[in-house]
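Presented below is the structure to which this report refers.
What you see is the complex with one protein chain gone and the rest in place.
Right, chain A next:
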Amino acid sequence: MKLLGKQRNAKFKNMQSKELHEHKKINQRKHKRVSFDMKQRRRLSLGLYMAPSLTGVSIFFILPFIVVFYYSMVDNPINNEFVFFDNFINVFSNGAFQLAAMNTLKFSMVAVPLAVLLSLGLAMLLDHKIPYRSQFRTFFLTPMMVPVASVVLIFQVIFHYNGAMNDVLSIFGISKIDWFKSSYAQVVIIILFLWKNLGYNMILFMAAISSIPKDILEVAVLESASPWQVFINIKIRYLSSTILFVTILSLISSFKVFREIYLLTSDYPYDTLYMLQHFMNNTFRSLDYQKLSAAAIIMSIFMIIIIGALFITENRFGKDMEE
């Protein structure tokens, strides 16, 4: 009987543990369902919160991009006959596109590094306690306040064939230079670009410099690090994300310099000033959508590659600082 009782007890215990296990299982399932419901709800609410901006981005960015891509693949928007890469081949083999792409590349390759380096240099300079620091800061920011039309007018007055610059040069016996219609044209535009953009870049760098932890800099000085070592190993590493940001910003601005060039020289400028935006603008004016779309796609791919490369670089050199 005892045995029976023991057996019964064991059986009961066994049953109990089984039930408990089952119960646990049910509870787990319930818990899982609850957490699944919670997750779904969360996702739904996230989706709802994101919906307005997602719709905006889709309508104004993604959809137009798809349309442009579609236009670049068809013969014209009415016939809609797929020509696949014919439009891209036409654009690549077009002399005007080649010239525009080369000029834009040249301009960006010179103007963007200069805009980053000079503004960084100015920010470093103004980070030191020099006299009239505040006035200098304001001085470099003023071009931002001047409307494009006025900037163009100022540059026309200075660099016109009969302008102030040639008057000054004539004092030194140098013959007149046609600044906008000669090989000097890109130099003038680079000066204009830097004049317009240095101030803003400089402010961004100054803000970044001020956020570098002072204790690290002090430790470096106590450890007898040279100013160059401090600059390269600490400051530049802390500034890397800002450098990336300023570079991208300058790159975008370098593509937008067309606005000033167009106002200075109209649709068909001297060949060194003929930018991709000229090509786009003129093809848009002649409503050559296919050429325009193909060129826009090529340009965006190129931009994606450059910005991607910049991100990779920044990830390599500045990630530890962010952490």
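Simple rule for what comes next: contacts are C-beta pairs under 8 Å (C-beta built on N, C-alpha and C of every residue); 3 or more make two chains touch, one makes a residue touch a chain; residues count from 1.
What we mean here is this: contacts and distances are computed from a predicted model.
In the listed set "Extracellular solute-binding protein", "NADH-quinone oxidoreductase subunit H", "Cytochrome c oxidase subunit 3 family protein" or "Endonuclease", the entry agreeing with the UniProt name of the missing subunit chain is "Extracellular solute-binding protein". Within the full complex, the residue among A:Ser170, A:Ser286 or A:Ser300 touching the omitted chain is A:Ser286.
Set against the missing chain, the residues A:Phe60, A:Phe84, A:Phe139 or A:Tyr268 yield one that touches it, A:Tyr268.
The residue from A:Val68, A:Leu99, A:Leu114 or A:Ile191 that touches the chain not shown here is A:Leu99.
Mapped onto chain A, contacts with the missing chain fall at residues 66, 70, 74-80, 94-96, 99, 161-162, 178, 181, 268-271, 274, 278-279, 282-283, 285-289.
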